[in-house]
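Here is chain A:
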Amino acid sequence: MSSIPASAFLALALILFCIGLYGALTKRNTVIVLISIELMLNAVNINLVTFSKYGINPSIDGQIFALFAMAVAAAEAAVGLAILMALYRNKKTVHIDEMNEMKN
Partner candidate 1 sequence: MENAWLIPLFPLLSFMILLLIGKRLREASAYVGILLTLASLVFSILVLFERFSEPSYLAKFNWLTIGDLHLTAGFEVNQLNALMLFIVSLVSFLVHTYSKGYMHGDERFHIFYAYLGLFTFAMLGLVISPNILQTYIFWELVGVGSFLLIGFYYYKEEAKAAAKKAFIMTRIGDVGLLIGMILLFWQTKSFEYSEIFNAVEAGGVSNTMITLTAILIFIGAVGKSGQFPLHTWLPDAMEGPTPVSALIHAATMVAAGVYLVAALFPLFTASKTALLTVATIGGITAIFAASIGLVQTDIKRVLAYSTVSQLGYMMLALGSAGYVAGVFHLMTHAFFKALLFLAAGSVIHAVHTQNIEEMGGLWKKLKLTAPLFLIGTLAISGVPGLSGFFSKDEILVAAWEGGHPVLFLLALIAAFMTAFYMFRLFFMVFTGEKRGKQKDVHESPSVMTMPMVLLGILAVVAGYVNTPWFGSFLGDWLVDGNPALGHSHIEGPAWIMIAATVVSLAGILLAYLIYGKRSIAPDWLSGKGDMLHTVLNNKYYIDEFYKLTVVAFVTGFSYLLRFIDVFLVEGIVKGVTGIVQGLGRTGSKMQSGQVQTYGAVAFLGLAVLVVIYALTGGYLR
Partner candidate 2 sequence: MNLHSILSILVFSPLLGIIVLAIIPKAQEKAIKAVGFLATLPALLLSLAVYAHFLAGKNLSDFSVSVPWIQFRGINVQEPIFSVYYELGINGFQLLMVVLTSVISTLAAIGACKFIKKEWKGYFMLFLLLVTGMLGVFTAENLILFFIFFEVTLIPTFFLIGKWGYFEKEKAAYSFLIYNGLGSAVLLIVIMVLFAKTGTTNIEMLKQMVADPQLFKGGFKLGLFIALLVAFGVKLPIFPLHSWMLRVHVQAPPSVVMIHSGILLKIGAYGLIRFGMGIFPQQFEKLATLIAILGVINLLYGAFLAFIQTDFKMVLAYSSISHMGIVLIGLAAMNEAGIQGAIFQAVSHGLISALLFFLVGVLYERTDTSLIENLGGLAKGMPLAAGFLLAGAMASLGLPGMSGFVSEFMAFLGLFKVQPWIAAVGTIGIIMTAAYLLRAVLGMTYGKAHREFDGVLDLRGVELVPVFVLMALIVLIGVYPSVLSSPLQATLETIMLGLGG
């Protein structure tokens, strides 16, 4: 039994998620945007792990899900960075507002 209520963890996750979200939507540097996305994923992981402990039927499943999420996040970070590199080679910039190849 824990003395900390589940909502405390959830609140922490929420705050981190919001920070990540804000960063992802406002930062110009693509690397930072990627990092912010990782932060959001982390916040989600906190929720997963929290619910694996709290609730009526606590089980290990939540932690396993968190692991899966981490694996996917790692893959995503790798591919994301690879794309970033490719882009950088072509456009000589890492600023996300200059990457508008999809325009029109």
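On the choice of candidates, all candidates are chains of the complex that A comes from, given by their letters.
We adopt the following convention: a contact is a pair of C-beta atoms (placed from the backbone, for glycine too) under 8 Å apart; a residue touches a chain by one contact, two chains touch by 3 or more; residues count from 1.
Bear in mind the structure is a predicted one, so any value in this text is a computation, not a measurement.
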In-complex contact of chain A, chosen from 1 or 2: 1
Residue ranges of chain A in contact with candidate 1 within the complex: 21, 24-26, 33, 96-97, 99-104
